[in-house]
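Structure in C-alpha cells, see below.
Note that one protein chain of the assembly has been removed; the remaining protein chains are unaltered in position.
Entry: chain A
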Amino acid sequence: MNAMADSYVTEDGRTIGGVLMDLREITLRFGGVEAIKNISFDIREGEIRAIIGPNGAGKSSMLNVISGFYKPQEGEVYFRGALRPAMKPYQVARQGIARTFQNIALFEGMTVLDNIMTGRLNYMKAGIIKQAIWKGAAEREEIENRAHVERVIDFLDIQAIRKTPVGRLPYGLKKRVELARALAADPKLLLLDEPMAGMNVEEKEDMSRFILDVNDEFGTTIALIEHDMGVVMDLSDRVVVMDYGRKIGDGTPDEVRGNQEVIDAYLGVAHD
C-alpha cells in the first residue's frame, strides 16, 4: 500500500526498515464531533515520524488512538504486521509502545529513580511472595533493572537528581525524566507528545539532541507531535500534516513544506 515497501538508507546513514505501525482509515468521534476523519498513515521502523498541524487538528487524539487511550469508531491499527485487537492502555504498553505527555505525567511523590524504575515494570515478573521476602528473583530483577535504568540516567545526564523527589524538579528536568521513564521500557515505538512545549531555545536544543541520539543509538522508532516548525523539519524523516481532523499532507519535510494545502492551513485561508 506504500510506494516505499522496502527498507532504505537515509542521507545521514540510518537504515529505515519496513512498516512498524500501520493506521488504516481511522475515524474517531466524540459524540457529534469528528476529531479524526478517515486518516491513514504508517510509521516505519527506525524513523522519526512527526505529526503536525494547527491547534485542535486532532494530533493528540491520534497519539491517544495509537497508545490505546481512545478507541476509534472506524479503522484498523496494524502493529508489527498484525491487526491490533481492542486493547486497554496497559496492554498496549506491554506490546512495547511507550509515550510521554503534553502535560507532564510523572509520579510526583516518588524519586526520579523510582519514576524511571516504573518504566521497567513490565520486565519485572517476580511473584508477590518473592517480593515479600526480597530474595531470589525479586532481588535479582531489582538489581538488573536498576543497572538498565542507570544506563538511561547516564544517557540523559540526570545522575545528580536520581534521589530527588520529582515534585521538586524544574519543568525542563521533569520533561527529561519523563523521557527517561519512557526510554527505560525499551520501547519499540516511542510516542512524544510535544516534547519541547514550554522550553527555551537551549532546552529545545538539548531535547532535540536527545531525541536524535535515542533514535540513532537504540534505533528506536519515534512518533512525535511538535509545534516548533524548525525543530520538526530538522528532526523528522517524514511528516504527517493534520488540519480539522483530516490529513492534508504526508511526506518528507521538503515535500510538506511545498504543499499548498499545508501552507494554507498554517497561514489561515478560509475553509469552504
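Keep this in mind: a residue touches a chain if its C-beta (ideal position, glycine included) is under 8 Å from a C-beta of that chain, and two chains touch if they have at least 3 such contacts; residues count from 1.
In this section, contacts and distances are computed from a predicted model.
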{"item": "Name of the absent chain as recorded in UniProt (options \"Branched-chain amino acid transport system permease protein\", \"STAS domain-containing protein\", \"Response regulator transcription factor\" or \"Protein GlxC\")", "value": "\"Branched-chain amino acid transport system permease protein\""}
{"item": "Candidates A:V19, A:A126 or A:M199 - the one touching the absent chain", "value": "A:A126"}
{"item": "Contacting the left-out chain in the complete assembly, out of A:A138, A:V214 or A:V256", "value": "A:A138"}
{"item": "Full-complex contact with the absent chain, from A:V9, A:A147, A:V201 or A:L267", "value": "A:A147"}
{"item": "Residue of A:I26, A:V65 or A:A98 touching the missing chain in the full complex", "value": "A:A98"}
{"item": "Residues belonging to chain A that touch the chain removed from view", "value": "67, 69, 88-90, 93-94, 98-99, 101, 105-110, 114, 117-119, 121-122, 124, 126, 128, 131-134, 138-139, 141-143, 146-147, 150, 181, 185"}
